[in-house]
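Only one protein chain is missing; all other protein chains are in place.
Order as written gives the chain letters A, B and C; numbering starts at 1 within each chain.
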Amino acid sequence: MAQDRGMDRAKAIYQNRSQRAGELKAQGKQVIGYLCAYPVLEMMTALDLVPFRILGDIKEPISRADACLPTVVCPFIRSALDLALKDRYQFLDGVVMAHSCDVAEKTAHIWHSYLRPPYFHFIDTPHTTRNSAVKQHKRLLKDFQKTLEQLAGRQLSQERLKEAVKAHNQQRALVRELYGLRKPDPPLISGAETLEVMVSLMSLPVDEGSRLLKQVITEVRQHNSGPPKKPARLLIWGSIMDNSSLIEMIEGLSANLVMDDTCVGSRFYWPDVAATEDPLDGLAHRYLVELKCPRTFRQADPNKASKDYQADLEYRFGYLMEYAKEWRVNGVILQSLRYCDIHGYEVPQVKDYLNSLGLPAIYLEYDYSQAALAPLRTRVQAFLEIIGQGNF
Amino acid sequence: MAHFMGIDIGSATGKGVITQEGQPLVGHYLPSQANYRAAALELRQGLLAKAGLSPRDITKTVTTGHSVAGLPFKHERVADIRCCARGINRLFPQARTIIDIQAMSSRVIRLGQDGQVGNFIVSEPCAAGSGRFLEIMAHILRIDIEEIGPLSLRSQRPIHFTTSCAVFGESEAISRVAQGTPKEDILAGVHRALADKLCALTSRVGLEEPCTISGGGGLDTGLIKSLEERLSVSLLVPTQPQLVTALGAAIMAQEKEKLLD
Amino acid sequence: MATEKKRPINRLKTMYPLRALIDGMYQRALTASRAGQPVAWCMVNWWQGDPILKAMDVATVYPEDYGAVCAAFGAAQAYLEGAEADGFPAHMCGYARNCLGYTARMIEVGEIPPEAPMGGMPQPSLLLASGALCDARYKWFQALGRYLDAPLWVLELPHPGVKEALMVGAGEGNINFIAQQLGEFISFLEKLLGRRMDWDRLDKTVDNTMEMNRWWHRVNELRRARPCPMHSRDFWSSMPASLYMAADPGETTELYRQMYDEIKSRVDNKIGALKAPERYRLAFLELPPWHSLGFFNQLAERGWNFVIESWAYHPPQPLDLDRVSDPLERLARYSYHWLTGYYPKANEAGERWGYFAYPYLEYVRDYQCDGVVLHPLLSCRTATNHLMMVRDRLMKKLKVPSLVIEGDIVDLKLFDPARALSQAEAFEETMDHYKKLRKEAGFGW
Partner (left out) sequence: MNKVKIFTAGIDLGSTMTKVLILDGEGKSRAQVTGATGAEHRRLANKVMAQALGQAGLSLEEIGYIIATGYGRVNVPFADCQVTELTCHARGVSHLFPSARTAIDIGGQDAKGLKIRDGKLVDFVMNDRCAAGTGRFLEVTAETLGLRLEELGELSLKATSKVEIGSTCTIFAQAEMVALLSQGRPLAEILAGLHQAIASRVVKMTRGLKIEADVVFTGGVAQNAAVVQAIKERLGHDVLVPDEPLFTGALGAALLAREMALKCLANGDNIPKKERRLEEASLYEDY
């Protein structure tokens, strides 16, 4: 793998995520698994711990997880837990999870109970964005810091933390740059490849990831091996997508996926951490207020005596309009995993907002299995026909 | 000599057993068609004939499986899960877990002492997880049920079934045939899909060895192989797995008799 | 009722007045709304916000309860379809879809829908959501914004892990956070209603609330007796009085006290909740199938007595707050204690899930349950997430088996009593088996 560079290396890591983690452990590094987007990466990086995103495997049938998690919950999380119960995450030196959604919170306790990782910490991320909640979040991060310091066997200095913030902000900037290469028509890089790069970033230490990202960006700029021009330029919104097969299916039709709002994509990387006197302030704010996952309760003006629905939609989804403009999107796919409540409640409201912009949207629910792809294909194709971007 | 009769009316077939001194004497099974009552009566006749006994020789009869209204002979009803547990216990006293694969449903039973039901879980009603799936496949592949296992065992590269529904699975298999995919690879694919579902079901009550298999599914060597791979155990297989529950019913009859005196 | 005699469950006489309080709650909301006084739609908030609203004379209704009501009255199906027609996925909370469908219909007809049970829920002037236990309980009220312009406030309740909760200063920090949020909520209310909070009155209401729950707790303690004097059905009928604070807590306290007396005399005279002999003592987790409660009668005939149920429906264990003068801090400590009260013991027991999962280990032991019926809900993650783990824990630690019956709280199509009953006989054998094992292992029951 060492000789691979850029896209090839990214693909190699996407195919075999844990290999590099193994090498790092051999060099004496500690690798910490994290679920969802809420555990604060900077704090791990600053203590020279390697954050490693816990993902599922759409191709592996879920069997063991049903022993401790019911079947009517998020299939992605069931898959991730299933892999862990099959020792696929045994290499982790520790695990950190957050109250990103109910199932993630409950699964944290289950994971802790059944897998007893050498190190475990749960961050009870608040759900509201008022100052009191941000303060509470900062306090919780201080507790997180304590247990991390015990694990690392040293204190976390503000300077180191500020450097880590810089490093991660730099990676975020590079990700935004890569996404920028999807603005031309046709985009210089496909949605599927972009996802593979994102997954590889989540499997590497931040600096190594950024180096890889730079290679990918130059590579994509140089050879124009991007997808062909297609009538439809789509934005995909919704639950986690950690496997490129769904996107490949979509891009196999008369559409290019040019932008996403999912948490193995722009949603995870978009907002920077503001440089603050005490870096924990910037981090507490970024991860609670700036990270735009429907798990957080966000409203235009909590103190208003009566609510203005349209203003509320603007406040919550306005960024989607920016995406649509800059990436010249002519259709939106609203995608949710079956049993994902936080996205389910959002769907009719996002639709309302997109309608107000005159952007056509389709809602797809899928169950995180290969089996789901074939029927979805017909749905997407029909959607393209509806918006007049079909292949006829 | 004391004889007891067990009759198990399943959705697809009816099964019966007569025990003598607690040991299986004769067994008999036939398709239950659309008429459970007729099946029950026919079974009883068949069993008595095979055993050369008259109704008077049968001390007690227990029926299980589907409840059949208005049977003209004296009998008691017992839940099939309990009977299945008793049956396996008689055949394999050391067994701790049963994977029971019926035409229409599957269940996993954990055994307590002397064949008592320790714990159990019944599959959700979806044909993709039951033996019926295999019958459907046999039908479209134009082979006999008995051929399924041996064929599947020959497979070099089982296909990956992309569906969770037996009916879709049917058309998927048909398309595969149309494509020229070898039958054995299709069957092995079905076996894997089934084994995955059963493995998930098993994990919900936990697997304690030794583990055994019963019900019509126990006749399918291909299914047994994929199950053993998936669960990484070796299964104890009765010679007549489909008769296990009927045997258990007969044993139940004897138990009940003991309780009386 | 004429059938009263034949009923296999001896219902408590003192249950009926408690159950009736709910009707009163809906009535008060309707009257208030007609008189142009404020009405709040609330999520169950475990006594964080209710005493505050009571002290400020805001009438309340609870869409969660209304979901159960609509299910029981058979009115839910139409509302569920309404919500689906508006694009809310069918796997989402049945209560939520019922409420969204109801609200859509209310807006459509421009008034309370004529068919609405209990006279319906009037247009709210305020929505009080809660971050406790479940995402749906704030996402759903947020989604109501499609239909209502009522302002929405969310009260948070921290859900720390067992280890994290026991870190130095963690508990106090969480309590401060709750108290601070309650303060913010009050100033928001004062702005909204144009009235100041009467702090003495709040102080009194808080005390009464805790007194009410103290008695409700004592009532449930009595259910440890053999035979168990109170069936879960009576619990479910009496619970809303506490959980929704359906009436003035002082009044409710009196009714729970009377219930205590009735049960006490049953205990003294060894009278159980079943007509049949109590063959099996069971716990029911979590929410019951409101639309087919008759199911429990059939099990009662087999001698199945349900002696304890959902932890989340029960009041907190008693907590002495006499020395805490600030009513908001009292409320904060109280609701935080409700969620984390079991944590220290959970930690000793090496359990990593301190609410939902661990409390059932104590319940099943203290109430000497032979088995547990688990009711995974297709449309409710919160009442379902922990069930498989609880099942496993009860088996490993207490040798108590569980029976799993899939269903739903509102959507009757998803619950199949026949299928459930067909497994009862085998489960009795399972319970017998483990009773034996427990005896051998020296357990107390």
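Note that in this section a residue touches a chain if its C-beta (ideal position, glycine included) is under 8 Å from a C-beta of that chain, and two chains touch if they have at least 3 such contacts.
Quick caveat: nothing in here was measured; it's all calculated off a predicted structure.
Visitor: Give me the visible chains that the unshown chain touches, in label order.
Guide: A, B, C
Visitor: Among A:M249, A:A274, A:M321 or A:L357, which one touches the chain that has been omitted from the display?
Guide: A:M249
Visitor: Consider the whole complex, including the chain that is not shown, and state which of A:Q145, A:N256 or A:Q381 touches that chain.
Guide: A:Q381
Visitor: Of the residues listed, B:A2, B:M104 or B:L153, which one is in contact with the missing chain?
Guide: B:M104
Visitor: Name, in rising order, the residues on chain A that touch the hidden chain in the full complex.
Guide: Residue positions of chain A that touch the missing chain: 245, 249, 367, 370-376, 378-379, 381-382, 385-386, 390-392.
Visitor: Contact with the hidden chain only, please: which chain C residues?
Guide: The list for chain C reads 81, 84-87, 416, 418.
Visitor: For chain B, which positions touch the chain that isn't shown here?
Guide: Contacting residues on chain B, toward the hidden partner: 11, 33-37, 66, 68-69, 103-104, 125-127, 130, 132, 136, 140, 162-168, 170-172, 174-176, 178-179.
In the analysis below, only the chains that are shown with their structure count from here on.
Visitor: When you check each chain against chain A and chain B, which touch both of them?
Guide: Common neighbours, chain A/chain B: C.
Visitor: Could you work out which chain's C-alpha centre is the most distant one from the centre of chain B?
Guide: Comparing chain centres, A lies farthest from chain B.
Visitor: Once every inter-chain C-beta contact is counted, which two chains account for the most?
Guide: A-C
Visitor: Need the CA-centroid distance for the pair chain A / chain B, whole Å please.
Guide: Chain centroid spacing, chain A to chain B, equals 46 Å.
Visitor: Nearest whole angstrom, what separates the Cα centre of chain A from the Cα centre of chain C?
Guide: 35
Visitor: Of all the residues in chain B, which ones touch at least 2 other chains?
Guide: 204, 206
Visitor: Mind pulling the residue numbers of chain A that touch at least two other chains?
Guide: 66-67
Visitor: Write out the stretch or stretches of chain C touching chain B in their complex.
Guide: Residues 388, 392, 395, 401, 404, 406, 419, 422-423, 425-427, 429-430, 432-434, 436-437 of chain C touch chain B in their complex.
Visitor: If we count contacts the way the header does, which residues on chain A are in touch with chain B in the complex?
Guide: Its residues touching chain B are 61-67, 71, 369-371, 373-374.
Visitor: Which bits of chain B are touching chain C when the two form their complex?
Guide: 78-79, 81-82, 112-113, 116-122, 124-125, 204, 206
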